[in-house]
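Excluded from the complex is one protein chain; the other protein chains are retained at their positions.
Labels run A and B following the written order; every chain starts at residue 1.
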Amino acid sequence: MKYEPVIGLEVHAELLTKSKMFCGCEVVDSITAKPNRTICPTCTGQPGALPVLNRKAVELAVRVGLALECEIHTESIFARKNYFYPDLPKGYQISQYDQPLATDGKIRIETEVSPRRHGDAGPKDVRIRRVHLEEDTGKLSHADGYSFIDYNRSGVPLLEIVTEPDLSSPEEVKAYASKLRAILRYLDVNSGDMEKGVIRFEANVSVRAAGSDQFNTRTEIKNLNSFRALTLGTEYEIKRQSEIYERGGTVEQETLGFNDATGKTYSQRGKESAHDYRYFPEPDIPPLVLEQSWIDSIRASLPELPEAKTSRFIEQYELKPQEARLLTSEKALADYFEGVVSKSKSPAKTVSSWIAGEFMRYLNDLSIDVTNIPLPAEDFAKLIDMVTDKTISGNSGKVVLGEMFRNGGKAEEIVKAKNLAQVSDAGFIQETVAKILNDNPKEVEQYLAGKESILQWLMGQVARATKGKADPTVARELLVKSLEAKRK
Amino acid sequence: MSQKEEVKVDEELVREIASLARLDLTDEETRTFVPQFQDILKYFSILNELDTENIPPAYLSSANKSVTRADKVEESVPTQEFLANAPQAKDGYVVIPRVLIEQ
Partner (left out) sequence: MEPYELSVQQTHELLVNREISAEELMRAYLERIQRLDPKVKSYVTVTEENAIEQARDADQRIKMGEGLTPLTGIPYAAKDSLSTRGIPTTCSSKILENYKPFYDCTAIRKLKSTGAVLLGKNNMDEFGMGSSTENSGFFTTRNPWNFDHVPGGSSGGSAAAVAAGLAPFTLGEDTGGSVRHPASFCGVTGLKTTYGRVSRYGLLPLVSSFDTIGPMARSAYDVALVLEAIAGHDPKDSTSRIESIQPYSEILRKTENLRGLRIGIPKEYFVEGLDAEMEAALRAAIRQIESLGARAVEVSLPHTQYAIPVYYLILFAEASSNLAKYDGVRFGLSERNVDSLLDVYLKTREMGFGAETKRRIMLGTFALSAGYYDAYYLKAQKVRTLIRRDFEKAFETCDALITPVAPTTAFRIGEKISNPLDMYLADVFVVAVNLAGIPALSVPCGISNGLPIGMQIMGPHLSEEMLLRIGYTYQSQTDWHTKHPPCWND
């Protein structure tokens, strides 16, 4: 039998505030800071300490809620989620439960690979069930027979974003996760730095007979903290569950961990077996009542989001959808593209293919973050223009770009230093053409016999002989002319 | 559970709750709690005399709404003051017996 997965995602994203959610302790890098450096009575759960809500955290949460097209609730309340774990100093986590800040939103995703269930790749709306505020826990590390607790991260504001079980493949899961990450970065609410654990994923996975609309027992996979883990973890779990049903077995409802090294999920039964969180309204925090005018002003300050930007790029710059999506995948990249376009005399389409091609390759090869592009937009624009106006050839342009990435410098200087300026002088090129036709009689014969593709090979020879400086249009013209002359 | 039904308190229920509350009750404590809980819950069932269908819960006591603070960093407590109360500490960390996670 064929099985199809039903997947929902829970995402925890730290919010970019200066101080913690309920106290004035500084939010610090939990990897590099000394342990238990930013702590106080409130975030270490000292008896009698009380929480006071950080207004900025609420604002950032509303930003996200609005960006995800959620309904923002003008009255929400906090609740206590009660459970014992040593990274949770109070014995309960302050979260939101039956009256969250925002509900009923959506995120549009695009997948390249056909999702198994819906047949076609393409756009799909993933429904967001809820967006709520809560506090992060401390951090545990383990050595020998001991565990070590650091409460620096305890009380850092977290946003929990929960989808409906709308995802139907690991590809969709990844597409959703990266789209959400991009939106959070667009909104300046989260750094997106997944290696530091500022975004963490949990997936609820079940499988069912293809075409069925029933929901089977689901498992919850925790600590999926990279795109790779998300894909591998859900893939593994889909396969595991399908095989259980194939054997006629039953899937147990449980919490699973994901092992990065093996790519497998494992049972966490030893950890927290009975999930009875005994939620109740947090008596230490009055209801959060938001003014509609405040929400409206946050809405007015939202940046253009990936979806809208993509459409605009397609329309305004006449880009292909795929290119537009790539350029808008990160706000910094989209801004850079527009910066180059505004400085350049070349068509936007030309700029776009430069960025989508060589430029992205260099970013990836040199592991450069898009927020940290070393090449001023103006300089890149100049380089593209030099290719467009045939001062240099396209190939030389690539060489120059590489030089600019590695060692900096302006395009004109590099062209001069490397003597890359393109030659359109017909006399000079004709000499080379004649020599090449002379040196390759066999190829000339093939061409004359009707194998026109040989022309491209001959063009390559010209480019090589002139070190890429020959204007290809002129070179082609002269080649054809000389070949046709031989025919007679 | 319906509001009219009476809960049957037995040792198993008491043990279940104790495990949720992280209390390692002695057998004697477990036995004592059974009739005490039964009595208390039975007395509390007088609440069922009242129809509260359309009554909103009181929940929060505060007269305030939307109490927030500005996102301003305030001074933290020196690590050593915090750790002075810890049963075990090392290199700035609170130390506990190893948390077990099955793999």
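Operating definition for what follows: contacts are C-beta pairs under 8 Å (C-beta built on N, C-alpha and C of every residue); 3 or more make two chains touch, one makes a residue touch a chain.
Because the structure is predicted, anything quoted here is derived from the model rather than measured.
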Query raised in the report: Out of A:C70, A:I128 or A:I149, which touches the unshown chain?
Result: A:I149
Query raised in the report: Can you list where chain B touches the absent chain?
Result: 1-3, 7, 13-14, 17-18, 20-26, 29, 33, 36-37, 39-40, 43-44, 46-48, 50, 52, 55-64, 67, 69, 77, 81-82, 84-88, 94, 96-100
Query raised in the report: Contacts of chain A with the missing chain: which residues?
Result: 41, 44-53, 80, 82, 84, 86, 89-92, 147, 149, 276, 278-280, 283-286
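In this section, only the chains that are shown with their structure count from here on.
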Query raised in the report: Which positions of chain B touch chain A when the two form their complex?
Result: 19-20, 22, 59-62, 64-77, 79, 82-83, 90-103
Report task. Quick one: which bits of chain A touch chain B in the complex? Just the residue numbers, please. Result -> 17-19, 23-26, 34-41, 44, 52-58, 77, 84, 86, 140-142, 144-151, 257, 259, 266-271, 274, 276, 278, 281, 283, 285-290
